[in-house]
Structure formats: C-alpha cells, structure tokens
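Every protein chain of the complex appears in place save one, which is left out.
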Amino acid sequence: MNTPRNVKSDPSKMKTRQVRTPEDSKVSLDRLEELKKRAVFVARSCKELRERYQQSEDGLYYLITATGVVYQTFCDMTTAGGGWTLVASVHEDNIYGKCTLGDRWTSQQGNNANRPQGDGNWVNMKTFGTAEAATADDYKNPGYYDIQAEDMSVWHVPNNSPMNHWNLGAIMRYHTERRFLSLYGGNLYQLFQRYPVKYNAGAHLADNGPSIPVVYDLGNKEASKMFYGPATCGETEGGFLSFRAINAERAATAICSGVKPKGGEVDAYCVGGGGHFPQGDPNQCGDFVSFAWNGYGTHVSWSAAKEMLESAVLLFYR
Amino acid sequence: MNTPRNVKSDPSKMKTRQVRTPEDSKVSLDRLEELKKRAVFVARSCKELRERYQQSEDGLYYLITATGVVYQTFCDMTTAGGGWTLVASVHEDNIYGKCTLGDRWTSQQGNNANRPQGDGNWVNMKTFGTAEAATADDYKNPGYYDIQAEDMSVWHVPNNSPMNHWNLGAIMRYHTERRFLSLYGGNLYQLFQRYPVKYNAGAHLADNGPSIPVVYDLGNKEASKMFYGPATCGETEGGFLSFRAINAERAATAICSGVKPKGGEVDAYCVGGGGHFPQGDPNQCGDFVSFAWNGYGTHVSWSAAKEMLESAVLLFYR
Partner (left out) sequence: MNTPRNVKSDPSKMKTRQVRTPEDSKVSLDRLEELKKRAVFVARSCKELRERYQQSEDGLYYLITATGVVYQTFCDMTTAGGGWTLVASVHEDNIYGKCTLGDRWTSQQGNNANRPQGDGNWVNMKTFGTAEAATADDYKNPGYYDIQAEDMSVWHVPNNSPMNHWNLGAIMRYHTERRFLSLYGGNLYQLFQRYPVKYNAGAHLADNGPSIPVVYDLGNKEASKMFYGPATCGETEGGFLSFRAINAERAATAICSGVKPKGGEVDAYCVGGGGHFPQGDPNQCGDFVSFAWNGYGTHVSWSAAKEMLESAVLLFYR
C-alpha cells in the first residue's frame, strides 16, 4: 500500500522551508506602501476584492464585516480562479494534552459530559490567532461568521510554515465546487447551528452532517485517505469534505477533511468536536481527537501519518 | 414570589435570536464604506463621538486613547441620551471550572491564598476579547483604564447574542446618574486601585466599596434582586450598583450588579473577585463566584436563576 510518505517529499526538507528567505529582509519602501494602500479597499471577502478591485496577488488584505469590524487575513487569489478567504485553522499544539490549553476547537477545559459543546467556538463569535500564525496555532477571524460564501477550500500545511510557503509546502489542497454552503446558511457558523457539534447530538452514521465532493488541487482522493491510520480505510471514502460526524459513543467531531465517514470510528480521521468523548476518557479529547491513538505519527492501525499530525488544517470560503 | 421567569419570555425563543438575520447577508457597498469612514473620527469615548461628530447610531466605532492606542468597541447611542462606551464584559464560560481557564476576572490559576489578587485584571492594562464576542467570552478594552467617565451602565445579555440583539434581548439594563466615578478617579481601573479586589483586604460590610443608586432602563429593583438565589433576599437591597464587596471569609468580589450587599454571602450575587475564596475551597472561585452553589440555574436557595447564570455582564462608561 502507498503511504503518504511516497506522496510527499522528505520531511527533513520541510524544515528548511520554515526559515524565512533572505529576500524578505530587503523589502522596498514602494512595496510597503503598496501593501499599506490595501487598507483603502472596501470588501467583505477576498472574492469581492478580486472582483471589485482586480486584486490577483496571494497575501494579506483587509476585510470589513457587516457590523464594521476591520481585520486582516490571507487571500488565495490563485486556486481555481482565486478569491478564497482564509477564515480559520485547526491546529494541534499538543496531542499529549487531552482537551487542555490550545484545544479551542473541542474543549480547553477537560473531557466533560457537563459541557457537551465544549468551548463552543464552531457556533460563537469569538476570534483568535492571526493569519500569519495560522500554522502555529488555532486561527479564527470574523469572516468565519460574517462572510456569505458558497464553497470551501481546505489546505493541510506543515506546522510553522511561513505564509509564502503555504501553497507549495502543503501536503494536501482541495476545494468544493457545488455551492453547498448556500444550502446551510452561507458559512460554518450557520451550518453548525443546524448540525450542533456536541456530545449526544445523535447516533453515528444516522445523524452525520453533509459530505460534499471535492476537487483536488494538490493530492488525490487515495492519498487523502491514506494520511489517516490504515485501520480507517475500511470506513472512509476519499474525495469528500464532511461535517459533524458522530462516533460510536455519540461524541461529535466537526470536520472530516478529504473523506466521507462510513462507520463509528470518526475520531481517528475527523478534527474538532464537542467537549465529551466517552471512549478511553480523556484520550480522544482534543483538536486532532484520536489521531495518535496507536502512537505518535506511527501511521499504524488508527494513528495518522506524522505529516498529517504535524500540519494545520486551513479553512477558506468563497 | 415572582421569579425572573415571569419577568422574561420563554428562553427557547432566545435561541432563535442568536441566529443572525438574513438581512445581515445583504449589506450594500455604501453601508460598508460608511462604516469604514468612522475611522476618521478622533475621540476617546462614545460620548465624545456623540458630541463632536453627532453620531447617534448604536454600533461599532473607533476610539483612541491618550497614548494613541486605536481600538473598536460598541457605542450605545440610545439609552438616556446615549454616549455610552462598552469597556468590558464579565462572562462565565464554565461554572464547573473553579478558577480555571476563562475566569479572567478572578483567577485562571486556581484558588490560591498566595495570589490574593488573582489574575489582577481589574487593576492592570491587559486587554482581551472583542466587542462582538462580548457575550461569548470576557472582554476588556483600553477604554477600561483610559476613559475619564462619570457614570456607568450595565447590561445583562444572554450568552452568544449578536450585537444587534443586545439591547432588546437583555434581561436587565440600568445606569447611574450621579457622576459617582468622578469621586473615584474616573474609571474602574482607578476605583479598584482604591478598593483592591483581593483576598483579606478587609472585613465584610465594614470594608465594602461604594454602592451607587441606579435607574432602570429594563427591569426594576425587585426583578433585579430576584435573579439571584432566594436565600440572598435577606441580605440584598435592589436598585444599586456596588463595588468590592467582601464575604464572611474575607474573600473579595468586584461588582454586585443591581443590588447593595448587606451581609456576608456576597459570593452568591456579586461577580469577579480576587484569587482566593476560602469557603468550600475551590467551589466559590470563578467569574460568577458561587452563582451555582445549590445547583446549575436552579434558582433554589443560593443559586441564581438560569437567565442570570447564562448572561454576560456588559459594563459601559459615560
């Protein structure tokens, strides 16, 4: 069987990518002024920036929400016509920590049935992190709940990669094309109001949220499946982006990236979730759930490959 | 006896309030440009924005501090002449967590007599959160210590309400009218320098800080009292905003909203505080102190009503 290691190049090379290139140190005043002038654009999304102001360069731009909040985030102006707004990243900073500090997309306060939704960040207006640190920690900006979008794009980017290496350094990139978000309120904040990410919201398989077919920009549906533990192969189908998947013990996860869940062990291949995971309490609780169930990055049984475990999941809207 | 449930409508209706209205999705470019142009105003408070620039719409504006820090916050331009600046919110994200993560207004590092002031955020220049998430987590902006104010307004707003529903969705709103802040340095940062919120700062009743009469904008002094546990009725008087109340074991709380304390069980009806609460260690420690002493939202004995327990306390200056 192919392993993701065959798909991707030597991880030791990724290390050198993390160091900023010397060119960064010589940025002209003209260039800085050009970057600063981006503040004059008035747009609620990267898509609007592209359409209204003909911006086609990847990088940081200012956006404004319906209530007037101004924020900076990364726009992917390249993929499939561009106009993709980075709104969030799911990052695991300590797989040994089980719903401890940094597990913002599940619970930072332990595995606890009294808090079925955990920290609740999938359905509130809290924001955290910065675009530039989206591969170094969790990120969520106001676009997550403000932008009215139709499609999503997802990048898995090695931890601590600088922004200008995200695209080429990613281990997987794909996007949807069927405007599925229009059916669920236009963004994840609305989608997860309809499919609450909380313990005991329903039964596995029967009550899962939608699974949307994706088009790959880097990788393919076989590689996508194989980043997860070999034992997951029996219950996953590659080529999908799936939401609110429930496991055998009624714990909820938020996003299954690259796969459609077809069983009750979704904790081994879906990220984020509620605040309670009954099995092996508290060992499944955390942003990357049970990705290291059979050892750290071993890619044995239920354990994901090291590349996946050490990459942040970047979420874009368009 | 009337319960707050009679005062307020069915909590299940509040749920629907939380979902953003469809109108939010269709904001014109003109409107966004208008919001963005608010950045040209130069004012240290919402009061100045109202007086100098005739702004009368509730919403987010930019303010600037004496040292040049620019920040965005919510202005209430309606209540009693308007000009109220939101400077902070006290939010309980986990009443089961006793001085754990999120208990920024008491201690996030346990119930500990070695840290009598706890995290010290009542008297430092740390800031956290955002205006839009003021009902989803704690909030504190530079206005808390920068603005020179005379009066305060307090709103109790159900958790996770969006900004445009705060006013109508609140369960209680009131303000002071006697310019009391002028006597204590012009803001809470100064007031609490004079009345330190720390364990063992004094004795209950004898060393409490000021209690200021309030005028109700929503609710009344009877309803105000009744949000707290029935057992507190014997030692509270409605119609006041009170500061630095001390309990029988010399633990300090910061703000008693809607009531004047007249006994030693202030932990059951005052929010925020120092870092040590001796009784039932650590069960009184946390941002909403012992509001669930006799069960979660039971409104039995010392337990506050569910509406109160699940609402953030928004603090405004004018």
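As written, the chains take the letters A and B, and residue 1 is the first residue of each chain.
Just so we're on the same page, a contact is a pair of C-beta atoms (placed from the backbone, for glycine too) under 8 Å apart; a residue touches a chain by one contact, two chains touch by 3 or more.
Keep in mind it's a predicted model, so treat the numbers as computed, not measured.
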Hidden-chain contact residue, picked from the options B:108, B:176 or B:257: B:108
Residue of B:78, B:164 or B:190 touching the missing chain in the full complex: B:190
From A:48, A:76, A:93 or A:235, residue that would touch the chain that is not displayed: A:93
Residues belonging to chain B that touch the chain removed from view: 42-44, 52, 64, 66-70, 101, 108-109, 112, 114-115, 119-120, 123-127, 142, 145, 148, 186, 189-190, 193
Residues in chain A touching the chain absent from view: 18-20, 24-25, 27, 29, 32-33, 35-36, 38-39, 59-60, 72, 93-94, 96-97, 100-102, 129-130, 132-133, 136-137, 160, 162-164
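In this text, only the chains that are shown with their structure count from here on.
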Mean-CA-position distance for chain B and chain A (Å): 34
